[in-house]
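Only a part of the assembly is drawn; its chains keep their places, and the rest are absent.
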Amino acid sequence: MPAQKLRNTTKEKLHEIIFEADTPAGKAFDVALLVAIVASVLVVILESVKEYQEQYGDFLYILEWIFTIFFTIEYILRLYSVYKPLKYSTSFFGIIDLLAILPTYLSLFISGTQTLLVIRILRLLRVFRIFKLGHFLIEGDVILRSLKASRAKITVFLFFILLMVTIIGSVMYIVEGGQENSGFTSIPRSIYWAIVTLTTVGYGDITPTTEIGQLLSALVMILGYAVLAVPTGIVSAEMIKTAKKTTTQACRYCGKDGHDDDAMHCKYCGQKLHPG
Amino acid sequence: MPAQKLRNTTKEKLHEIIFEADTPAGKAFDVALLVAIVASVLVVILESVKEYQEQYGDFLYILEWIFTIFFTIEYILRLYSVYKPLKYSTSFFGIIDLLAILPTYLSLFISGTQTLLVIRILRLLRVFRIFKLGHFLIEGDVILRSLKASRAKITVFLFFILLMVTIIGSVMYIVEGGQENSGFTSIPRSIYWAIVTLTTVGYGDITPTTEIGQLLSALVMILGYAVLAVPTGIVSAEMIKTAKKTTTQACRYCGKDGHDDDAMHCKYCGQKLHPG
């Protein structure tokens, strides 16, 4: 504490405004930042639409630079006011903050890189912290924990899907490849078709034309039907398990949480959970 | 009660017929109303079909006005007979009842607004109350409660989807945008494509043509495959939790709960569950 008092008070103040959202100034800065992020992403999106580009091209170009300069100053101030600049600049948000300004400078040398600016949208993830949407964060956490817990199952599942689409794609290439005007012109394209079909996206840009090809496709679709049930089953089962765990309290002895609803003793240290 | 007796008996009678469905007259009115609603929506739908419009245009136009005048009279009578006109007119059904007649009058000034009359179909929601489909209402309630309980999770989920499709759309615009005859002509269209693909709708009006674009699409689809499992898992988990709550009554002797809906004796101690 005394060490902090010795620090530059301007730096202190800056940190409070930029990194925290508890003071009115801090909150105002964060809201302004969110608006700027959304506006700057909209500018990038509008620039890609031909009509807007033709009519308001110059205006949008200037706006893009204004936002970039604003975000650059903000990034420098963040680096200056933070206690551990290195830790910040290598953190998830630190990297995103840097990537959110680089493309504009890059576009001076390589044209077309401005589109990469949409990565700025990831900065919106700060919204949860700023508006104290803790409740939503917990819910997001339940989803993430469920997905994490199912990670091994989903990896195995994707590995099998990969083997499956390679073999299905190759078989369809053999069956349909020789046809005139066939979309199955190579194995990679046939694998692409297999993925489009198995996931039930079904663009229809490549479709089987021979009878045997259509029969095989039908089998693949029905297979995909059953296969589709697997990841849903995995995540559902995991979510039910995780949901049960969220209504719990921490042990008063060892401090660990994650106890079941009907637990009477801590499963880690064995002490009573509800004494008295 | 005495205050009510002093009221205009016509008003009383009208309220009974229009708002309640317990008397024969009230039930008859409600059934006639339902038939009129379905018929008037059919008229709007048929008017939009060119052949019918050409052949029966005048007839349908007259029908539309008859229904509108009927619903207008009904609306005025509702306002007149209800105890608290303001409360009714600002309630969900009050607003729907008004919106169900406005478009016809509006069409005198702005052509084409008649199509908005289909909003009348929402008046059918009264069907549950009229036919005392309480059982169905409870089921609908279980669905709604499950969705409500998952609201926070689904909001977080949609927020991530929004970030994802923006980034995916932009990347695909960079990869495919330069191609001739490409459908990825702007970032908004690419985002539209990303949503069409992630939700596995897959129209095929915009499809990748380059190899790298097809590879990225395949990744997006497989991602969508895993992502599709999340909302299903959320709602399933919630529905299982809600379903458990609706069938719970505790035994009066041993205090244990978890009995089935049709249970007459406690499954743990054998005592009657609903004595008397």
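Letters A and B mark the chains in the order given here, with residues in each chain numbered from 1 onward.
Here, contacts are C-beta pairs under 8 Å (C-beta built on N, C-alpha and C of every residue); 3 or more make two chains touch, one makes a residue touch a chain.
Everything numeric in this text was worked out from a predicted model, so none of it was measured.
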Number of identical chains in the entire complex, 2 depicted: 4
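Operating definition for what follows: only the chains that are shown with their structure count from here on.
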In the complex with chain B, residue positions of chain A that touch it: 41, 44-45, 48-50, 112, 115-116, 118-119, 121-122, 124-125, 135-136, 139-140, 142-143, 146-147, 154, 158, 161, 188-189, 191-192, 195-196, 199-205, 228, 231-232, 234-236, 238-240, 243
Parts of chain B lying in touch with chain A, wherever the complex brings them together: 152-153, 155-157, 160, 163, 166-167, 170, 173-174, 177, 185-188, 191, 197, 200-204, 207, 211, 214-215, 217-218, 221-222, 224-226, 228-230, 232-234, 236-238, 240-241
